[in-house]
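Here's a structure for you.
Of the protein chains in this complex, one is absent; all others appear in place.
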Amino acid sequence: MSAGASLSSRIGAALAAPIGWLAAIIDAPLKIWQRATGTTGMAAFFLAPNMLIFGVFVLAPFVINFFYSTTSGNAFFLSDRTYVGAEQYARLLDCGSYLDTSTCREDLFWNAVHNTGLFVLLQVSLLIVVSMITALILNREIVGRSFWRAVFFFPVLLSPVVVGLIWKWILQRQGLLNSVLFQFGYEPTEWLTDRFWAFAAGITVSVWAHMGFFTLILLAGLQAIPRDLYEAAEMDGTKPGRMFWRITLPMLMPNLLVVIILALIRAVQIFDEVYVLTGGGPGTSTLYLTQYIYEVGFASLLRNPGLAAAASILMGAVLVVLTLVQLQIGRRNEKKGARE
Amino acid sequence: MGRIKLTNIDRAYGKTKILHGINLDIQDGELLVLVGPSGCGKSTLLRLIAGLDQPTAGTLEIDGRDVTKTSAADRGLAMVFQSYALYPHMTVRQNLAFGLENIRMDKAEIDSRINEAARMLEIGQYLDRRPGQLSGGQRQRVAIGRAVVRNPTAFLLDEPLSNLDAELRISTRAEIAALHKRLATTMVYVTHDQVEAMTLANRIVVMRAGRIEQVGKPLELYNEPANLFVAGFIGAPRMNLMPAKVKAVKAGSVSIESAGGLKATVKADGHKLKVGDDVTMGVRPHDLSLDGSADGLIEAEVNMTEVLGPETVAHATTSDGQKIVAVLNGQRQNSAGDTIKLGFDASKAHLFDAKGERVRSAA
Partner (left out) sequence: MSRAITFLTRRRGGRGWHWTDVFIWTWLIGGLIVMFGPALWLVMSSFKSPAQLAEFPPTLLPYATEQVMVEGYDKPLNLFTAKLPDGTTKVMAEVRRIGIVSQLVDPEEPGEIVKVNIADREPVRQVHFATENYTEPFEHFDFLQYLKNSVFVTVIATLITLLTNSMAAFALSKYQFRGRNFVLLLIVGTLMVPLSVLLVPLYSVISAVGLFDSLWGVILPTVATPTGVFLLRQYMLTIPDELIDAARMDNASEWQIYWRIILPLAAPALAVLAIFSVVWRWNDFLWPLVVLSRKELYTLQVGLNTYAGELNVQWHFILAMTVVTMIPVVLVFVFLQRYITAGIAGTGLK
């Protein structure tokens, strides 16, 4: 351990020298700037790089998105596009019945919306239940708790491509799942080419990949509940079931609400691992909103950046609402905590 | 109702033993105080009685029933926690009702019990507030109220006054005493403050390092401490404890002497002592006076005096470095450097052998 520490400190020292020279070189002109503009000017300097990138790559696109969504044509250069007002939105929202995608003008969009809606509902429910159970279990004083915590957290670190490929491999016709079921006498199924199972697989895989993260946050919330509340409830003769519903859950509720909103926000944007797993198929049964935007904006031959922009803004509106709700809950929690 | 019996209770964590062979018989309706320095195991013992912790050996009986393996929820006891542990997300009324709902009491009965307790503890106006909106003293009364509504077999109180300021502590202490008198239910009360113990208890249990040093009524402990520890723990200011050697043993009295000028004849049964044995003599600061008394005399040099009005506290040192504290009547004018002769009655002196055990007074 000490050998490693001295090695890393030696590497650090070796790196520090040239970096130190670099910093010293920067110092001179900066001193001039500082003398000219004062400490507030320096604040501007420190903020500048981050805000510049932010401005160019977040703010500008945010604004430009609206321009895209109100223009038509295949071109990416704004000057090559023609203004059409709200036509793209009208196109998207043009439906006989919102529940029947075949009556919609942009049925692919509404397929994606329905798929995403169903996905969000099912995946977030499953995710919260699984994470909650795991967090409750980890909250007990079991030996090696940090080990078990790490176990459930492992898939969170994997890249979505890796996650998608691992499960694609397991769900192959000759894959692990089928061979296990085969031992029990079941015939092998092509999981990923069946509309129902491909959808279910997408949900299960994304819960597998993300539950560790939410478990961690719920666990932190559970551990913030003072132990002597449980003891007082025990002295009050409380049975375990009632303990959960009347003590644990209400105390956890603020934390839980934020977790649910966060899970919703992520689920609405689902793309990476399910795209690798099923690529939107079979047909369009696992095509979700983000993939729709990607395909319509770039990938397919009939690309329509304006339509994609309009779709992304609609999705963005949903996300903004969810994020605002989350911030509001967060602020309310802080106030409540300060009062107690 | 309310008789608790502990037999040979041990509590160990791995190799560390917190409680050693505790035997205690708590009478129905008494207010028993567990007192001792921090780390003596008194809170652990209380939690064992409550059922929040299990002994590693021994049995616990409540009214003749063995409850050693019964869970806390089923023992019929109520506890007042040091931190109050009120449910922050419930109103006071809901806090009080919670335990009663657990045993499926009907609403009318619950309401009447809550109102009764609210009247008794004067918390009626807070019933619809949340704990976060109450002061420390109000929260404490709610915590007591939560225990009261359950009509428990016994109350367990874990240092209930330690989070209150000094003035509130005194008034609440009186309220608890009044409550006990009114309800006549067994109370087991844990504190580190011997003044609380002396004023509240029917009986006191002095604990040290996981063992019971002495059990008895407050005045028994004050007048006849069983060993050096209890002698030094009960009573404030602390009893003066002075090492000495046996000079003579007569029937019913022992004469002792120390290098620092202490000469005394103590009423004690000295048949186990020999001349030259090491002993410790104890005499309380209040039992020392400047009127010369023949039974015992200490010569010491005054370091400082604290003139309080009705009394004067004199801090002095004997010639062999022994520190003495004396509480003298009236407003004495002794100043630092003066030599004083402090005298005491033989009957007020306590004698402890070389092991620290009390040498019994003659019958």
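Letters A and B name the chains as they come in the text, with residue numbers starting at 1 for each one.
Everything below uses one rule, namely that a residue touches a chain if its C-beta (ideal position, glycine included) is under 8 Å from a C-beta of that chain, and two chains touch if they have at least 3 such contacts.
Owing to the predicted nature of the structure, the values given are computational and were not obtained by experimental measurement.
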Listed residues A:188, A:226, A:250 or A:282, member touching the removed chain: A:188
Candidates B:8, B:27, B:54 or B:171 - the one touching the absent chain: B:54
Residue among A:70, A:111, A:206 or A:312 touching the omitted chain: A:312
Selected from A:17, A:143 or A:301 as touching the chain missing from the view: A:143
Absent chain, residues of subunit A that touch it: 23, 26-27, 30-31, 34, 39-40, 42-44, 46-47, 49-51, 53-54, 56-65, 67-68, 76-78, 133-134, 137, 140, 142-143, 146, 148-155, 157-162, 164-170, 173-176, 178-179, 182-183, 188, 208, 212-213, 216-217, 219-220, 240, 258-259, 262, 269, 271-272, 276, 279, 289-290, 293-294, 297-298, 305, 308-309, 312-313, 315-316, 319-320, 323-324, 326-327, 330
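Here is the rule we go by: only the chains that are shown with their structure count from here on.
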Distance from the mean Cα position of subunit B to that of subunit A, given in whole angstrom: 59
Complex interface listing, subunit B residues touching subunit A: 50-52, 71-74, 77-79, 81, 83, 85-89, 98-99, 102-103, 131-132, 146, 150
Partner subunit B, residues of subunit A touching it in the complex: 226, 228-229, 231-239, 242, 246-247, 250-251, 339-340
